[in-house]
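Heads up, this is only part of the complex; the chains shown haven't been moved.
Letters A and B name the chains as they come in the text, with residue numbers starting at 1 for each one.
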Amino acid sequence: MNGPDKDGIMSPSRTGREIYELIQELYPICRSITGNGFRQSMEILQRHLPLAIQEVPSGTKVFDWTVPKEWNIRDAYVKNAEGQRLIDFRKSNLHVVGHSVPIRQTMSLEELRPHLFTLPQHADWIPYKTSYYEENGDLDSGSLTYGELYLPGNEQEEILISCHACHPSLCNDNLSGVGIATMLAKQISLTAHRYSYRFLFIPGTIGAITWLARNEDKIPNIRHGLVLAGLGDSSKITYKRSRLGDADIDRAASHVLQNSGLAHQIVDFDPYGYDERQYCSPGFNLAMGCLSRAPSGTYPEYHTSADDLDFIKPDRLGESLCIVSEALHLLESNRTYMNMNPKCEPQLGKRGLYSSIGEAERALLWVLNLSDGSHDLLDIAEKAGMRFTSVQEAAARLVHSQLLRPLDIP
Amino acid sequence: MNGPDKDGIMSPSRTGREIYELIQELYPICRSITGNGFRQSMEILQRHLPLAIQEVPSGTKVFDWTVPKEWNIRDAYVKNAEGQRLIDFRKSNLHVVGHSVPIRQTMSLEELRPHLFTLPQHADWIPYKTSYYEENGDLDSGSLTYGELYLPGNEQEEILISCHACHPSLCNDNLSGVGIATMLAKQISLTAHRYSYRFLFIPGTIGAITWLARNEDKIPNIRHGLVLAGLGDSSKITYKRSRLGDADIDRAASHVLQNSGLAHQIVDFDPYGYDERQYCSPGFNLAMGCLSRAPSGTYPEYHTSADDLDFIKPDRLGESLCIVSEALHLLESNRTYMNMNPKCEPQLGKRGLYSSIGEAERALLWVLNLSDGSHDLLDIAEKAGMRFTSVQEAAARLVHSQLLRPLDIP
C-alpha cells in the first residue's frame, strides 16, 4: 500500500479535495438507519468501490436488538392557516424527526409545540432528532442496508475499518468518515498489502450490531481496526484507544500522531462514542480504536444543521486520511525480527553499513540490539525515540545484509 | 448496614456528639496495658455493646512476648517538707510513670530528679511516660484484659476493627478510636451485613500480639481490617495503606477519601505507628490499613496532658466515623458481576434504562462494558472516574433488568 512521503505526511490537498467532492454529492440525501436514502448513498459509493450491498430484513433478531422497520420519506411540512410551509422538509431534511411516523393533521400551536425541537442558543440551527427505537407501528417492514468491501491481502488476518453512514445532511458526523473510508479503500485496493481489509459503511449502532451478529465467524480474523468518524472539522485529532488499551493499533496510532507534528490528543477507551461501543463490548473486545477530531457531542455544531459543508475543510479531511493511512502502513510494516549475529555487534564496516555515527547507524544498532524475538519494530522505535520509518529502513538494510531475519508470523 | 447519605457523607454532628460523650466518661480513668483501669473502661463500653471480656494471665507466652504483671494504682504523690502534694496523681494520672513500681521514700531533689520528666517547651504539660517492659518485680501477677465483639454476618469472612484502649487520660490517642469503634459497632449490629465483623479493644502492642497468638485459627477469615487511632484532632485525615499496598481496604479507603471533599493524605505502609505493626508483620501480612488524622508522634500534644477533652472535637470524630463507615459500606457492596449480554450493548431503551446521555446512563455503560469477570465495582468506579455509589446504583438497575449477575463469591 501507499506509505507516507519522506516528511511522514502525505500532502493532503489533492485527496482532501476528492473526499470533499464526494461529501458534497452525498450531503443532500435524507439518510436514516434504514431506507432508500441509505441505499442511494451506497449506490454513489459503488461508483468508487466494488461495494457489496447487504439487506437484512426488518424484524431480524441481532443479539439483543431487532432490525427496525424501514423509513422512507417523500415530503413533510408544517403549514400555517394561509398555506405557507413554515417548516419545510424540502429546505432541510433535518426538519423532520428521523424515523418518525407519517401524520396529516390540523392542530393548534399549543398542540404542535411538544413536537418541535429548537436550540435556544442557536435559533437558526436545526437540531438533528430521531426516534429510532420508539414504537412506530405505522412504518413499513423492509430491510436494513449496509455496504461492505473486502480486500483480500497476503494474510487472512484483517483490518476492519468501520464508519456510520446513516446520518442525513450532516457533514462532519459522518460524511467525513464515509468519504475518508472510501478514499482509503481506493488507495488500498490499488496496492499490495499484507493484511486483508474489510470496510463497513453501516447505520450507527444497529448496523454494527447487525454486522457482528451475522459475522461471528469472521471476528477471530480481525487483528486491528478503526472506527472513523468526525474527521473533517478543524479541531485537533483525537485518537481513542481500544478497550485493550495497548493493542498494536493503539501503539501505531499514537506513534504516528506523536510524530506527525499535528495537534492531537490520545484518550483512553470509554464505553460511549461511536461504534467502538459495539466492537469493544466485552464479548468481542476487538483491537479497534476510534479516530476523530472533536469527539462526538463536544462541539456546538454536533447534530445540528450547522454541521454543514462549511463546517468541514478539504485540508483537514486530507490530513485525517494521512494519519489513518500512516497508521495502517505502520501496522503493515511492523514485524519482529531476529538478530542473526546476536553475540556482540556484527562488523558493520565490512558490509558497507557503517558510515559515521548518525541517526541511520544508530537505528542499525538499535534494531540489532533489540531484535531478540521479543521486540517488534514499533517497540524498537519507541525505545530508541526514533521514527518508525527510520527503524524500518534500518531493518531492511540489515535483512539485505543477512544480519536480520523476520520471525515467522503465525 | 447504614450507608452514606446522598452527599456521600453522613452528617457527623449527632454521632460525633455521642462519641464525645463516651470519651468524656472514659477520660478520667487511669488505664494501663493491664489492670483495673482497663477493666473499668471495658465495663463502660459494655453498657453500649455486648462486649466479651477476655483475661489472659500474667506470664502467658505470646509469640516472642510474655503477658506482663498487672498494674493497679490507688494514689501517688511527691510531697515537700511541708507535706504539700507538689506532684499529685489525683490531679492527673499522667503524673505517674505507667507500670512503675510502688515506692515510699524520702529523698533529696537531687535524688528525685532522674525520675522526673518534663517538657521544656511546654512547662505546664505533663508528658505520658511508661516503663511497661522493664523489670518491675514488685508488681503483682494478674491478667491482661481486652474486649472483643464478634458480629456474625452472612459470610464467615471477617472485617477486623482494632483500637488500642490502654492509654490513661489521653483523648485523641486513643479514646477517639475507642469511641468511634464503639459507635461503629453499634451501627453495624443494628443492620444486616454481608461480612462478619470483629471489634478489638486492646492494650497497644501486647494486646494485638496476645490476640493474634490466641486466635491463629481465625486469621484466615480476616479479609479486610482497619486500625483506628487518633481520629478526633483537627488535622487532615490520614489513611496508611496496608503492607500489601493495594488491598481492597486500601482501594476502598482511598476512593472514599478522594470523593469525600475532606482534606486527607494517603501514605504507604511503614512498620511503625499503631497495631498495624503487628497485623502487618510478615507472618500475617493482613489486609489492614490504619485510619488516623495527625499520624502518631507528629503533633506536640501527642503523649502529653494537652491531648485532652479540648484537643478533640465532636465534629471531627463524627466525620472520621463517616469515612470508616463509608469505606466499610463500599467493601460490603463491592462485587464482581458478569454482563449477561456481553456481545454488543443490550438495548437499554426497551428496558426503560435509557434516558439521555447523563451520568446515570454512562454508569450503566461502564458497568456493562467492564463486567467481564475481572473487574469489581470499585475497579469500574476507578476506571470510569465515578463515585462508587453511582456505579453501584447502575449495577443494581442492571441486575434488576437481568442484564447483570453477580459472580459467586467463593
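The working rule: a residue touches a chain if its C-beta (ideal position, glycine included) is under 8 Å from a C-beta of that chain, and two chains touch if they have at least 3 such contacts.
Computed from a predicted structure; not experimentally measured.
Total copies of the shared sequence across the full complex, per this structure file: 3, with 2 shown.
Rule of thumb we're sticking to: only the chains that are shown with their structure count from here on.
Those residues of chain A whose C-beta lies close enough to touch chain B in the complex are 63-65, 133, 205, 208-209, 212-213, 243, 270-272, 277-278, 280-285, 297. Across the complex, chain A is touched by residues 339, 341-347, 349-350, 357, 362, 365-366, 368-372, 384 of chain B.
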